[in-house]
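Shown here: the complex without one of its protein chains, the others still in place.
Right after this comes subunit A.
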Amino acid sequence: MTQPNVRVVLTPSFAPYKVVILSLIAAYCAGVLPKKTHRPLLATIVKYIEGPQSLVDTDNGGASANPPSLDGIIASIRQTCLQTDPEEGVNYADDIEKRLLHALWSLKSVDSLHAFVDRSKSLLVNNYRHGREIIEKLSSSSLPDYLLTRSSFLGQFVTQCVASFYSGEFGDIELVWNSFVTFRGASKSEWAKKYSKRIPDISDTFGSTENTDDFSVFAKALQSLPFENEETKEEYRLISKEDLEKLVNHQIHLLENYGAITSTELRQTLKLMTQSEASRVPSIYYIEYLECLNEANYEGAFNALHRYFDYMMSNRQTIFYHYALLCLATLHASFNCDSEAIRAIEESIDVARENNDSSCLHFLLSWLYNFMKDRPNLKHDFYVSADQLLQYLKANATDAPSFSYSTAYQSETTQIMLEGGSINSALESLTKSAYLSLTENDNATSFTSHCALASSLWFRTGNFDLAKVYSDIPVGLSASVSQKVFLNIRKAYFEFDNNNIDEAFKILDDQKPFAAVDIRLQKDLVGHKLLLLTEQCIRSSRYKMGELYLSRLLSQDHTDIDITGQTHYLEILLELKKGNAHKAYKKVSHHLSTFAKKPNNKYWFITFTLLNCQILCEGPVPTRALSIVIKCLQSSLRSGFTILLLRGVKILCQILQHLDQDQDVYNILLDCAPFFEQVPNHEIGLKSHQLLAKSLIALYDGNNLLKQQRIDQITLIISHIERSIDGFKKMSMFEEVKRSLELQVTLGKKINHEDLIKHAEKSLQTADERIIQEMAVQD
């Protein structure tokens, strides 16, 4: 048999499933069901009246919402019955199901459906007094247990159903009937199997409520219509516009926040809708837009977005134009079409200003700030400085939605961090943002983004523990998938720096299923993984492999400034490790000149400056780097970039060692020891031990020391050397292991300790072998 053609028809409010809910309400009011069934029954009724928000479990990552089905309703009743009473629940559920099916299959014609709605209407009373009057008039046999006031929760639903049913023309009622017949068809076999002596047939569609009437003539007449035969017959699926809008909006929420895949059923409904009446629910195209965006389908997203707003325009007014442009800008930004995004946002701002839509303008500027911060090199003439923009955002946040205030302070914090402002100012803004996001009783979105920002700040300042705490907070909240993935990427970095390499990569691998729904997110995830892999290769001297990873990274176009910054950093570092100091120097100079033009990212500017210092330090005249390093140290200290500070200290010490200022090096390292210990970045900590050992060896003068002092000094040096060797070994940094072993040889020679020299030389040999092995692995 061929599948009937399905035609989706939109009604303002009525839908076949509402007949089921009305039947349940009628059964409840009539008091035909045992009292114990009332709780589960009402729970189900309320759930379906409240709509899709209550029908899906958002905890599981946002299951897609579907239009209610008869099976679904029955299953829901069964579930709530079992929850209420695990023992008797099955019997209650059976009882309700039987009565429900009986009520549904008793409706045999348009007229009986009409009469059913009439009866539902009779359950309504205007107020309590009206109810009393009715009860007094009716005889006890025809009196229902409950009547519903129009303002009650159930009363409102019944009123709405009745009103929408009566407002329809005959054709609409006929459609309701036809779709209801299709809708209840799912329960046909169940009804026949369990409760009825005969299987419902054609006479149930053309059945009679008046026993003497014969409707076969109408049935035959209808069948003789050319579009009523089995092959061409259309099956109607009636969906209320109200419900569909709720469903679609819910789906949009799911897509935006969780990237949940649209269910097959809803997708089919939407597909059928697009064939006929999509203009009545344009949000369908917004779903398509979001889906295309997640699939990185630029053309599809572009077309769907345009189609969405075209229908929105016809539905409402031109006031939506700037929102349309904002979405367009977001679309372009998502595909890195920066100039198009700028053009769209420019027009959007103009229109918002023209319409005096300050709320939207605020949002637009906030969006613009976030867009521009990742693209410091993009030319624009929106504002003179980011500060000015932030001042505006803060000053006008009262006109905007409640979360805007908090967002404005978050943007300020970001700006302070980017510009390398004082840590105190950054913390002040961040605290304000936290206060606002917690007190404004808004949704968790702004608080989640606050936590992400705080985590990022503490990560930069080297307080990994606090950063971890802030990363963990949003996991418990209903943060969006992208936010959760980014927080977990940060966690992976903590683990990597802590030398828990396997754990770091495991975390990244765990994010794959979440990122799968959004190709852009997937790209970022892959980018971060490649960065860690590259860094790992550089540490373990697998330069070729590192190069390979780097080439993959460089071939990708990332807008995230951290990914691009880190990529270039590793690229230069690799050159340096390979001994191409000149090449590294050229590259670092290039990046520094770029940052010098738009010095709005202090962190990366200092990072590259320190890298430059390191190159200079390894060159013939290390002292050239001295003044630069000191400047970097000052900047890092002010901005609270502890890791950069310690990197600077490391380079400073190296320079001073070249100048034979070992006492100074020793003093500096001693002063900085708590910082080195605090920072869980193993590499820097180990390096400090190495440098300390080198200075101590240089300062060692056995002749002027007593025997015990000599022993103590040597033991201290060896312990520093050994800690560094052990640590670097664990990190597979054999080049650094070699350096530490060389120090051991130097020490052995200085104290004339043959065994120590021999042991160190042997270890050096082993280290060389390991390096060769590592080099071989990558081939």
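What we mean here is this: contacts are C-beta pairs under 8 Å (C-beta built on N, C-alpha and C of every residue); 3 or more make two chains touch, one makes a residue touch a chain; residues count from 1.
Just so it is clear, contacts and distances are computed from a predicted model.
Peer 1: Under which of the names "N-terminal acetyltransferase A complex catalytic subunit ard1", "Anaphase-promoting complex subunit 8", "tRNA-splicing endonuclease subunit Sen2" or "Methyltransferase small domain-containing protein" is the non-displayed chain listed in UniProt?
Peer 2: Its UniProt record gives the name "Anaphase-promoting complex subunit 8".
Peer 1: If I consider the whole complex, including the chain that's not displayed, which of A:Asp85, A:Asp111, A:Glu190 or A:Glu722 touches that chain?
Peer 2: Looking across A:Asp85, A:Asp111, A:Glu190 or A:Glu722, the contact with the absent chain belongs to A:Asp111.
Peer 1: Using the touch definition up top, pick the residue from A:Leu225, A:Ala395, A:Leu438 or A:Leu699 that touches the left-out chain.
Peer 2: A:Leu225
Peer 1: Tell me which of A:Tyr28, A:Tyr92, A:Trp191 or A:Phe215 is the one touching the absent chain.
Peer 2: A:Phe215
Peer 1: In the whole complex, what residues of subunit A lie against the chain that is missing from view?
Peer 2: 109-112, 114, 118, 166, 169-171, 174, 177, 206, 208-210, 213-215, 217-218, 220-222, 224-225, 228
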